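One structure coming up, written as structure tokens, with questions to follow.
The block that comes next holds chain A.
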Amino acid sequence: MTDFLQASGAYVMCFFLIVLGLYGMILKRNYVKKIIGMTIFQAAIILLFILAAYKEDATVPVLDKVNIGSDPDAYVNPLPHALMLTAIVVGVATVGVGLSLLIRVYKGYGTIDEEDLLKEMES
Partner candidate 1 sequence: MNAAITTQSVLPWLAVAASLAVVPAILLCDKRPNFREFWTFAAAFLKFGIVLSLVPGALRGETVEWTLFSLVPGVSFTLSADPLGVFFALVASGLWIVTSVYSIGYMRGHAEKKQTRFFASFAVSLGSTIGIAFAGNLLTFLVFYELLTLATYPLVIHKESKEAIRSGRMYLAYALTAGLCFLSATVWIYFRTGSIEFEAGGMLVDGSFSGGELKALFLLLMIGVGVKSGIMPLHSWLPAAMVAPTPVSALLHAVAVVKSGVFGLIRVTGFVFGPDLMREYGLDIALACFAAATVLFASVIAMRQDNLKRRLAYSTVGHLSYIAIGTALIAPSALQGGLMHLSAHALMKITLFFCAGAIYVHAHKTEISQLDGLGRTMPWTFGAFAVASLGLAGIPPLSGFLSKWWLAVGSVEAGREWALGIFLLSGLLNAGYFFPIVIRAFFRPPPPENGNEGHHSPLGEASPWMVVPLCLTALLAVIFGVFPDYPLPFFDLAYNIARDVFAGSESLMSTLP
Partner candidate 2 sequence: MTLHLPILILLVLFSGALFIPILSKLGTRTPWIIAVASSLLAFCLCLFLLFEVLEVGVIHYALGGWAPPIGIELVADRLSVFVSLVILGVSTLVLAHSRPSVERDNGENQVGYYTTALLAVGGFVGIISTGDLFNLYVFLEISSLASYALIGSSGKRSAVAAFRYLILGTIGASFYLLGLGFVFINTGSLNMADVAAILSEQGLDPVILIGAVLMVIGMGLKMALLPLHLWLPDAYTFAPAASSSLIAPIGTKVAAYVLIRLILGVFPTEMLTAELPLLDILGVLGAAGIIWGSVMAIPQRNIKRMLAYSSVAQIGYIALGIGLGTTFGLIGAVLHILNHACMKACLFLVSSNLETRGKGVEIEGLDASMRRDMPWSSAAFAVAAISMIGLPPTAGFFSKWYLLLGSFQEDRFIFVGVILISSLLNAVYFFRILERMYLGNPGPKGEVTASSGASGFLLVFSPVVLGLGLVLLGLGNAFIVTHLLNPMMPIAP
């Protein structure tokens, strides 16, 4: 697994997504766009884990003694999948909390644009 960097462009894609997500989270002024960036960022990390579990010619990690046998090389690594299920749940919860906070911000100030908010808070 160590030479994964040479493996394929999938990782490059992953990092592109990570950078895109970070860009959205940090530089976008609109708070909803920040949340969208956050989602992309988290999805990219999840993809990275899934990529790491991927093996050529391997199948889903469900034990099939009849057709495939119990050779571990025939299955993809199930652990990252399990981990990422948790991470997805965490991500969804974060988006939920973030959006509910945004609703309160919007109710309070009538805007979710950072600059307008700053102006509102100044006054």
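Here is how the candidates were picked: all candidates are chains of the complex that A comes from, given by their letters.
Criterion: a contact is a pair of C-beta atoms (placed from the backbone, for glycine too) under 8 Å apart; a residue touches a chain by one contact, two chains touch by 3 or more; residues count from 1.
Keep in mind that what you see is a predicted model, and the values were worked out from it rather than measured.
**Q** Sort out for me which candidate, 1 or 2, comes into contact with chain A in this complex.
**A** 2
**Q** Flag every residue of chain A that touches candidate 2 in the complex, lowest number first.
**A** 1-2, 4-5, 18, 22, 25-26, 31, 34, 38, 41-42, 45, 48-49, 52, 79-80, 83, 86-87, 90, 93-94, 97-98, 101-102, 104-105, 107-109, 117, 121
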